[in-house]
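Heads up, one of the protein chains got dropped from this complex, but the rest are sitting where they should.
We call the chains A, B and C, going by the order they appear; numbering starts again at 1 in every chain.
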Amino acid sequence: MSIVVVLLSLAAGAYALAVIERWAVHGHLSLTGPAWAALALLGRESLLARKSDRLFFELGPVLLLVAGLMAVAVIPLAPGLIITDLATGALFLNAALAYVLVALIMAGWGPNGAYAMIAGWRFLGQFIAYAMLIVMPITAVAMRAESLSTVEIVASQEQLWNVLYQPMGFILFVVAAMGLAWLPPLDLPDATGELAGGVEAEYTGVRLAVLRLARMVIILALAGATVTFYLGGWLGPWLPGWAWSAIKILAVAAAMLSVGRYMPRIREARYLALSWKLGISLALANIFVVGVIALVVPI
Amino acid sequence: MIVELLIALSVGAGLFGVGLYGALSQTNLVMIVMGVELILAAALVNLVAFWRYLHPDEPAGQMFVLIVMAVMAVEMAVAFGIAIARFRVRGSVEMEEARELKG
Amino acid sequence: MTVQMIFLAFFGGAAVWFGVVVFRTHSMVRSALALLFSQTAIGAMFLVMQAEFLGVLQIMMMATEMSVMAIFMVMFMMDPGGMGKMDMTHQKRLSLWAGGIGLLAALLLVWLPDWGPVALSVPGAHEQAADLGRELLGRSMFIFQSAGLTILTAMIAATMVAIVPNAEQGK
Partner (left out) sequence: MTIAGAREGAMYGIRRAVAAAMARDLTAFVLPGPSVARSMGIDLANAHLRIVGTPRHANVLIIAGPLDVGLRDAAAVAYAQMPRPRTILALGAGDIAPLPDADVSAPLTQAGLHSELADLRRVVAAGAFRANTGEFTAAALEVRVEYTCPMHPEIVRDAPGDCPKCGMTLVPRETASNGHGGHGGHDMPREDRPNPADHAHAGHAHDAGGSGAYTCPMHPEVISDAPGKCPKCGMNLVKAEEVESHGPGHGHGHGGHGGHGKQQDHSGHDGHAGHGGHSKATIDGIEPHFMSMVELTEGQPRSSDGLQMDWIEVPFGPFFPGLPAGLRLTLTLDGDTVAASDARSLVCRAELVDGPQMTAGDFVERLAAMMPLGPVAYRTLACAAIEEAASADPGQDARRGRAAAVERERIASHLGWLAEFGTQSGFLWLAARAGALQLAVQGADIDGIAAQAGAIRALIRRVETAPLMRMRLGRIARIGTDAPASGPVDRARGGGADARTEDPTLKALGFEMCVREGGDALARLRLRCDEIAQSLDLIAAAGRIAVPQVPDVETVSGEGAATIETPRGAARLRVKLANGKVVEAELDTPTDVNIALVETVTAQRELGDALAAVASLDLSPWEVRG
């Protein structure tokens, strides 16, 4: 039952994100636009680049979608409304998202195009730098909840949301999540002005539709993770739990999608340096501070 | 339950055999590392199987798995460090060439 | 025939098969990703064996590790796409014998001894994770910390070996 509900809300959420993304990229807001675009993609030719590594080319978007769906599986939308409440949910989310990297490398290598290939390897560098900044803030969150289960992490924020309890971790996590979903200004693997679409450049038709859908699912999963770990999940006054989850997830996703419109893309070298030098130090400091607080002031 | 244990251990044996073949037959350092990774993976499977079917109440079994995973990471880091250094000096990480250079 | 048995055999078979593919394909990226899927199948085996934390950890760690492997393959191989169908092996006969004998010996060791009574149930996943944590930060703390230090040392050493020597940097 909850699988059906979660998948339906996922579809609705993905559509809402497509509307927002369209606004962020093309500047006009259209409620029906993505529906037409999706339908049109089904009718277009789905080209297979010559000399492609066909296995990877076909598998890349599908693996991306599977990774996104796996990540969504451990995100609680309301008490009891979760596909599977794993004891290691927070870690599982990470594991699922790690396959975004594999999928992008496949999609980059597969079509035998220079832009796509560079984009795929770029994402590798970006991902390795930022995987740490996903894991370490989650560690601090799990320390407070004394559990890796996402449901218990939300429950642990009854008194005080983690965004106030560990604001440093929140910032690091959001930045890393945006990097992981290659959202502008961290969109190095599909930078339009640098690689003309990068990993997406060689995909057309149905395959492109799958790729776009997978990307929306991943953004939703990351927004869901942010809400679960830092914004108290379904917790909130007056409204029912699922409504709070929906509002928070959509708000976070919309913010992630639109912030890139107002600033230039970051430089790759600088971006990696920031992660390794500043990000990881801050994340370690965050773990330390949270540990001290957890011992001294039990909230 | 003994059958499950035997299946898991046999998988470990299979991975060990494949890994050994790979580590010995490949000429490229990176490919050799891959063979070693497979051998270590065989060790992982065995450790988990022993923990699960013989001593499930002993968390030290799981601890060993973590240590082996750490060893895998270390082995890769060191191998790639050496590979880069070799490549910088010689322009190749082929082991055959390393031997030629030696003698 | 339990469900566990079937899944274990399936993922085990997949792990070994992908392991073989690693050395059979000419494309280096495929080779690295085959190793990744082999390791992922092993992670799935862990999950089947109810070691949830280890399984998820294995699946997570290997994704990054093997992707790094892939880029090193592309960097260092003369023919990463495998279009030249170049033979990159040596001492093939010896390796085959060694691999075969290793496999047989391991199988004998597996099948001959009496493994004694087999445990039927395991602690729950929550409990396992908590127990593992107490083990790591209690009885085995020294080993765990040494492993951590070893990784740190290896990272620093590997980086030192890999960076450009000063003399070359100058020019």
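Quick notes on this one:
Quick note on the criterion: a contact is a pair of C-beta atoms (placed from the backbone, for glycine too) under 8 Å apart; a residue touches a chain by one contact, two chains touch by 3 or more.
From a predicted model like this one, the values you see are computed outputs, not experimental measurements.
In the complete assembly, the contact with the undisplayed chain comes from C:27, out of C:27, C:50 or C:128.
Within chain A, the residues in touch with the undisplayed chain are 24-28, 33, 35-40, 42-56, 109-110, 112-115, 117-118, 121-122, 184-185, 187-188, 191-197, 200-206, 208, 260-270.
We take it that only the chains that are shown with their structure count from here on.
Interchain contacts link the chains end to end along an open line, per the touch definition above.
When chain pairs are compared by contacting C-beta pairs, B-C ranks highest. Averaging Cα coordinates per chain places chain A and chain B 32 Å apart.
Here the spacing of chain A and chain C, counted between their Cα centres, is 27 Å. Here the CA centre of chain B is 6 Å from the CA centre of chain C.
In chain A, there is no position where the chain touches two or more neighbouring chains simultaneously.
The set of chain C residues that touch two or more partner chains comprises 53, 57, 68, 128. Listing the residues of chain C that touch chain A in their complex gives 27, 29-30, 33, 36, 52-53, 56-57, 59-60, 63-64, 66-68, 70-71, 74, 81, 124-126, 128-129. Contact residues of chain A toward chain C in the complex are 53, 55-56, 86-88, 91-92, 94-95, 98-99, 101-102, 105-106, 109, 121, 124, 127-128, 131, 147-149.
On the side of chain B, the complex with chain C involves touching residues 1-22, 24-31, 33-35, 37-38, 41-42, 44-45, 48-49, 51-57, 59-60, 62-63, 65-67, 69-70, 72-74, 76-78, 80-85, 87-88, 92-93, 96.
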